[in-house]
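Just passing along the structure, written as structure tokens.
Only one protein chain is missing from this complex, and each of the others stays in its spot.
Up next is chain A:
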Amino acid sequence: SEALFGEAEPETKMISMEKAEEAKLKAKYPNLGSKPGGSDFLRKRLQKGKYFDSGDYNMAKATKNKQLPVASVEKTEITGDHIPTPQDLPQRKPSLVASKLAV
């Protein structure tokens, strides 16, 4: 039955529902630690956005945008003959498009 405004389910029912859900979770993931919200979990949260290095980051961005970093091949260049400079590499920064809310 739907919980009414300001009236939670009786506390015993709330806890038994939660414990039933907990049992379901532990059945699926027996290796789950018993202390969620503990320091491992929080530290993982603090690490959000961490990559191994900038190469790792750029590869992740490329995969996300479904673009592979393809340098434009000039017909006059021979592979191995030309050391690329930063200017030769394609910019993978996403183009700045206006928000659709502002249409």
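Details
By our rule, a contact is a pair of C-beta atoms (placed from the backbone, for glycine too) under 8 Å apart; a residue touches a chain by one contact, two chains touch by 3 or more; residues count from 1.
The rule is short, and it goes like this: contacts and distances are computed from a predicted model.
The listed choices are "Hemoglobin subunit alpha-A", "Serine/threonine-protein phosphatase 2A 55 kDa regulatory subunit B", "LYR motif-containing protein 2" or "Adaptor related protein complex 2 subunit beta 1"; the UniProt protein name belonging to the chain that is not shown reads "Serine/threonine-protein phosphatase 2A 55 kDa regulatory subunit B". Although one chain is not displayed, chain A still touches it through residues 1-9, 11, 14-15, 17-22, 24-26, 28, 32, 34, 36-39, 42-43, 45-46, 48-54, 56-57, 93-94, 96-103.
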